[in-house]
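Of the protein chains in this complex, one is absent; all others appear in place.
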Amino acid sequence: MTISQILFIVMSLVVLGGGVMVVAARNLFHAALFLILSFFGVTGLYLLLDASFFAAAQFLVYIGAISILVIFAVMLTRGAMAAQPANSQWPAALVVSAILFAIIAVIVGPIAVTIGERQFGDVSWPSVVEGQPVPAVPDDILVRLGQSFVDFNQYAALFLLAAVLILVAMVGAIWVARDRTPREVIEERAELAEESQDMAPPQHQLPVKNAEAVEAPTAGH
Amino acid sequence: MLNGIPLYWFLLVSAALFCIGLYGVLARKNAVAILMGVELMLNAVNINLLAFWRYMAPGSTAGLAFAAFIFVVAAAEAAIGLALMISVYRNMRSVDPDKLDTMKL
Amino acid sequence: MRTDFAFIGVMLVTAFLLMGVAVFAASLLRPKKPSPAKLETYECGMETVGDAWVQFRVQYYIFALIFVLFDVGGVLLFPFAVAFNVVPIYAVLVVILFLGTLMMALLYAWRKGALQWD
Partner (left out) sequence: MSVIDTINNLIKIVGDAVADLVVGILGAGQIADLVIMGLGALVLCTAVALTFMGMTWAERKVVARIQNRVGPNQAGPFGLLQPIADGIKMFTKEDTTPASADRWVYNAAPLIIATFALLTFSVLPFAPGVVGANINIGVFFVIAVGSASTVAILMAGWGSNNKYSLLGAFRTVAQLVGYEVPMLLNVIPVIVLSGSMSLVDIVQRQTLADGNPGIPFIVYLPLSALAFFIAGVAETGRSPFDLLEAESEIVAGFHVEYSGMKFALFMLGEYVNTLAVSIVFVILFLGGYAGPILPSYIWLLIKTALVFFVFMWLRGTLPRVRVDQLMALNWKVMVPLSVVNIIAVLILAKVFVTSPGLQSANGGILVAPEAQALILFVANIVILLSGLSIMARRARVLRLAEEAQIESRRAANRATASNFIGGAPAK
């Protein structure tokens, strides 16, 4: 066993153990912490893959940022912490996941399986010849990545699309999450009511919360 | 750093992580936990991308560029998804997807 | 490069163990006389009321999400910054476009009052 193999196994156990606890933990905050543990293990796997920039980015983006977001969301929806972690379909979900894993494992794994006429598994990946070392990563890989980000023949479109995605996510998330003033709530509901009246004969007024607490728009509708 | 680690080790770990995430998405009773499952699945995808990059084409930047893009997608997904959950919670006092069947505000 | 990352790993383990040893040594040295009053949650001397279940404002989340999105945007700029000397001049325009889009996102948040803490 080489040191790399030992490290890989340790990291994988961290990743998978963390992942299992994420889906099994009763307490959502603990689930979020195990999620962070799992992310940390993935950082280690990236280092084994010589993708140091991505390891640091994983640390910064997932552990430093996304997990904060998840923990905040857990706190903001705290009253809803379920007593039961899983819904009624969990046995079926378990079976589906296990079958999917078995299929992928057969396809990518080292064991050849023959089903009917066709043989699956034991793929000899094209450039990874048995017994030969994997080619080294060029030293200037980050420079190449930076070049490809701004090269229109490569990923410049993707790069700009990422910015657009960030813009859209910002707009959408702020629109959805922000606190509305009572007046805005009333206006939105009135619009909704109008729309539903257009579609169907009116049955009843939509309930308006806190209507008496503010000045409702009296005229205009 | 890859002494004696074959490619399929990484692929198996990634597949296992993906399936764990899938189980979380299918079976959890809390929408925030479901989003955690999605994050696990995105991580599995990234492991796959980087593993294939490292073993098959370490000189090319395709795998890296898409892995970087996945980071952005994951962040955007988390931001919007969790914002939706918070909004739903504010209106319904619950984030159990089984109870969110009214399609009304 | 590899030994460098190995050193970081060793440093991580060493620092963690050192801090753990400090806490452990302190636990051997210090007195330990717990009493129910001592173990109560601190609330400025008052009787503790309820759990720490406070309803948080959604503003915390909005600031966190703006931060997350800018964070990933910033990360994408790093490979470009390293490659700056070898990219052609029009690449700067691409990055300006990228930054401009990010600024539009910031401007939207600003106009919606999401940057206002009150």
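Order of writing sets the chain letters: A, B and C. Residues in each chain are counted from 1.
As a working rule, a residue touches a chain if its C-beta (ideal position, glycine included) is under 8 Å from a C-beta of that chain, and two chains touch if they have at least 3 such contacts.
None of these values were measured; they are calculated from a predicted model.
**Q** Quick check: which displayed chains does the absent chain contact?
**A** A, C
**Q** When the complex is taken as a whole, what residues of chain A touch the one chain not shown?
**A** On the side of chain A, residues 3, 29-30, 33, 36, 52-53, 56-57, 59-60, 63-65, 67-68, 71-72, 75, 139, 142 touch the unshown chain.
**Q** Go through chain C and note every residue touching the omitted chain.
**A** Output for chain C: 1, 3-8, 10-16, 18-20, 22-23, 25-27, 29-34, 36, 38-44, 51-52, 54, 56, 59-60, 63-64, 66-67, 70-71, 74-75, 77-78, 81-82, 84-89, 92, 95-96, 99, 102-103, 106, 109-110, 115-118.
Basically, only the chains that are shown with their structure count from here on.
**Q** Using CA atom averages as chain centres, what separation in Å is found between chain A and chain C?
**A** From the centre of chain A to the centre of chain C is 18 Å.
**Q** Centroid of chain A to centroid of chain B, CA atoms only: how many Å?
**A** So the centroids are 3 Å from each other.
**Q** Which residue numbers or ranges of chain A touch two or more of the other chains?
**A** Residues 47, 57, 61, 65-66, 69, 72-73, 76, 79, 144-145, 149, 162, 166, 169-170, 173-174, 177 of chain A each touch two or more of the other chains.
**Q** Residues touching two or more other chains, restricted to chain B: which are they?
**A** 1, 68, 71-72, 75-76, 78-79, 82-83, 86, in rising order.
**Q** Using the touch definition up top, name the residues of chain B that touch chain A in the complex.
**A** 1-13, 15-24, 26-30, 32-33, 35-37, 39-40, 43, 46-47, 50-51, 53-59, 61, 64-69, 71-76, 78-80, 82-87, 89, 93-96, 98, 105
**Q** Please give the residue numbers of chain A that touch chain B in the complex, ascending.
**A** My answer: residues 1-5, 8, 12, 15-16, 19-20, 22-23, 28, 31-32, 35, 38-39, 42, 45-51, 54, 57-58, 61-62, 65-66, 69-70, 72-74, 76-77, 79-82, 84-87, 89-90, 92-94, 96-98, 100-101, 104-105, 108-110, 123, 125-128, 133-138, 141, 144-145, 148-149, 154-155, 158, 161-162, 165-166, 168-170, 172-174, 176-177, 188-189, 192.
**Q** Touching residues of chain B toward chain C in the complex: what are they?
**A** Against chain C, chain B makes touches at 1, 68, 71-72, 75-76, 78-79, 82-83, 86, 90.
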